[in-house]
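Would you mind keeping the following structure in view while I ask a few things?
Removed from the display is one protein chain of the complex; every other protein chain stays in position.
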Amino acid sequence: MRQGEPEAVCLSGIGLSLAGRKIFSGLELSLSERRIGIVGRNGSGKSTLARVMTGLLAPDSGEVRVMGVDVAKDRRAAIRTIGILFQNPDHQIIFPTVGEELAFGLRQQGRSKVEAREAVRAMLARFGKQAWEERSVETLSQGQKHLVCLMAVLVLEPALIVLDEPFTGLDIPTTRALQRHLAELAPILVHITHDISALDGYERAIWIEAGKVAQDGPAEVVLAQYLDAMTREDADAGAGLAD
Amino acid sequence: MERNITLIALFAALIAVLGLVPKFTLMSGIPITAQSLGVMLCGTVLGARRGMLAVLLFLLLVALGLPLLAGGRGGLGVFAGPTVGFLVGWVVGAYVIGRLTAKLTSLPLGVAAAVAAVIGGIVLLYIPGIIGMTIMLDMTLQTAFLSILAFIPGDLIKAGLAGAITASLARARPGIVATRPAG
Partner (left out) sequence: MLALVSPIDTPYHRLPAGLKFGLLSLATVVLFLLGTVWAQSAALLVVFALYLVVGMDFLRQGVASLRPLWPFLLLVGLWHFLLGDPAEGAVVCLRLLSAVALANLVTMTTRLDDAVDLLMWLLAPLRRLGVQTGLIAFSIALVIRFVPVMMDNARRLLESWRARSHRRPGWQVIAPIFLVALDDATRVAEAIRARADLSTYNADE
């Protein structure tokens, strides 16, 4: 961990139970790097962590601060600070046209129609998709829908974006294209995935196991350990499907 | 066959989901959530017969003891309660909404669906609803009517939304709205 930089994300004493199951207890995490990967197997709690980090899920105890904002309590400020990109665009696109989808968050922040439209057009232009403004979301490919979701997050200019397995189910060229877009982004990225190759060039990686930090450190080191552990389990045939 | 059964089960499940999710910015109050909007959409999207069957299937699951009514209510108790007439009204309403949406071909789909939802989802829903209240609560028709007047504005908004949502579903998935197969 680098010293002397302000903490972008600080989780302190996070406790959370969902449907009677304890997910986190006393979880501590502070992030200040620009590219952070979070890995872990299915059900390790990493997706829940994404929701807690963005304030979508309020912890039972403890506090989450992103750029100093208490994201669970101050939703208005949270939305300006942190964005989240989910796995399946069909589960996040709300409006029928690309323009409306991109304008939604801006309008909710109280920007005027004209202001929102200008910001939407600038965002579309940045990705060379000026023609998409009136386009129906239904006519887009899965990869294009992913890009719409990314633009809908970026247009709000968050300082930090949480990516919750955004490449699942995408073909290789689409994944690469989206990855290229992400690599060029200014905001801090916290990328939650079980696909290690998506974390190429990342500074830090955190391995989550049963709601706890199992390993934390430079990405290459942690990811190598993680990969090693997962392949070793793989030899024990069907471990991932065991009861 | 498979498609019909699946769609009927799907819409029955959607009525449940609309009752279980947190309230939308429509109206607040005990019996009113997006759930009755789901019933209207059964009629406007699935058509009279399948829409009615979806509502019946939903009520059957409630009677069997699943907490699928808004606010997590369910079981045989709701059929012994004062609002039982409205549940009957849902079945009649979904059928009539389906018939009317299909009949009013001279109107654009959204408008036809909204008009049908007002007639089937409000007028025809309230008749058995009010009769049920007079029986269960031993009231006169007028008192029963007056006591539910407050819900009519919210239901009018919902009928409008049912029209808008039906039109947007038809736009997104041409051919899915049975009451207007031509799109």
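A and B label the chains in the order they appear, each numbered from 1.
Convention: a residue touches a chain if its C-beta (ideal position, glycine included) is under 8 Å from a C-beta of that chain, and two chains touch if they have at least 3 such contacts.
Keep in mind the model is a prediction, meaning the values are calculated, not measured.
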item	value
Chains still shown that are in contact with the chain withheld from the display	A, B
Among A:Gly83, A:Gly99, A:Pro166 or A:Gly211, the residue in touch with the chain that has been omitted	A:Gly83
Selected from B:Leu87, B:Leu104 or B:Leu161 as touching the chain missing from the view	B:Leu161
Hidden partner interface residues of subunit B, rising order	1-3, 5-10, 12-14, 16-18, 20-26, 30, 34, 37, 41, 45, 57-58, 60-61, 64-68, 71, 73-77, 79-82, 136-139, 143, 147, 161, 165, 168-169, 172-173, 176
Hidden partner interface residues of subunit A, rising order	51, 54, 56, 75-76, 78-79, 83-84, 86, 88, 90-96, 104-105, 108, 152, 156
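Following the convention adopted for this analysis, only the chains that are shown with their structure count from here on.
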item	value
Inter-chain centre distance, subunit A versus subunit B - centres from mean C-alpha coordinates, in Å	38
Subunit A residues touching subunit B - in the complex, by the definition given at the top	96, 136, 138
Complex contacts: residues of subunit B adjacent to subunit A	168, 171-173
